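Since the structure comes first, as structure tokens, the remarks are kept for the end.
Missing here: one protein chain of the complex. Every other protein chain is in place.
Chain nomenclature is as follows: A and B, assigned in order of appearance, with residue numbering initiated at 1 for each chain independently.
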Amino acid sequence: MHYPYTATATLLALLLYLVVTMAVGRARVKYGIKAPAVTGNEQFERTYRVQMNTVEQMVFFLPALWLYAVLVNDIGAAVGGLIWVIGRAVYAAGYIADPTKRGTGMMISFLAQIGLFLGALFGVVRALLG
Amino acid sequence: MHYPYTATATLLALLLYLVVTMAVGRARVKYGIKAPAVTGNEQFERTYRVQMNTVEQMVFFLPALWLYAVLVNDIGAAVGGLIWVIGRAVYAAGYIADPTKRGTGMMISFLAQIGLFLGALFGVVRALLG
Partner (left out) sequence: MHYPYTATATLLALLLYLVVTMAVGRARVKYGIKAPAVTGNEQFERTYRVQMNTVEQMVFFLPALWLYAVLVNDIGAAVGGLIWVIGRAVYAAGYIADPTKRGTGMMISFLAQIGLFLGALFGVVRALLG
């Protein structure tokens, strides 16, 4: 395995995602929202939106993370990945408490994603020219 | 290609996902739910929730599956992947029939995901220490 640090960051991201996913299951029971409904209680909706937004970010984050790892280096990707996980945890805690407080965490993980994306872009241009 | 069995399991997962996705398109026509609406008919909502939940699980499943394949082995990942696909098929059939019957399939695929995750975690710890 050539990318142990990126693999570690990926597992941390999956762990965070597991926590926000299981929170939705608990909120469904706690607030009595019966499937297939996903609305009807503000607190349930916050929990669900945290999961959905995390999904929406992961489909960008994971490919950018691994392209960075392969095209640039393992340790840099892992640092970006770790910042992303921290940002997402801050986002989730903020959103559950008050949706207007989701900005800080969102910005941290967004910047991590953009950094990974730009690094991967630099790496692929170098690979195409090299 | 060093991971032919994991690749096969991945293609089976994509095939299952294709089936649940196309079911949403058909349900949209059948129950007259015009885009961008995703609510308004219980049966449509069930079909749509099956797709969304499959998306929500895939973003965890696919990275865990491939980390397991690379860090542990191909055949074990493929077995976990096959169990996941079976669980998801059981889940989809149960949910469409009656949302309260979605538990069994959900549990099967959830356990497969957790098994792959824990195996990958073991693999990465071994790689970091080794």
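The rule is simple: a residue touches a chain if its C-beta (ideal position, glycine included) is under 8 Å from a C-beta of that chain, and two chains touch if they have at least 3 such contacts.
Everything numeric in this text was worked out from a predicted model, so none of it was measured.
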Task = Would you indicate which residue among A:Leu67, A:Ala92 or A:Ala112 is in contact with the undisplayed chain?
result = A:Leu67
Query = If you put the missing chain back, which residues of subunit A would it touch?
reply = 42, 45-46, 48-49, 55-56, 59-60, 63-64, 67, 70-71, 95, 99-100, 102, 117, 120-121, 123-124, 127-128
Contact footprint on subunit B, counting only the chain that is left out = 1, 4, 7-8, 10-11, 14, 17-18, 21, 34-38, 51-52, 55, 58-59, 62
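Just so we're on the same page, only the chains that are shown with their structure count from here on.
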Message = How big is the rotation relating subunit A to subunit B when the fit is done on Cα atoms? Please round to the nearest 5 degrees.
response = 120
Remark   = Whole-angstrom distance, CA centroid of subunit A to CA centroid of subunit B, is 19
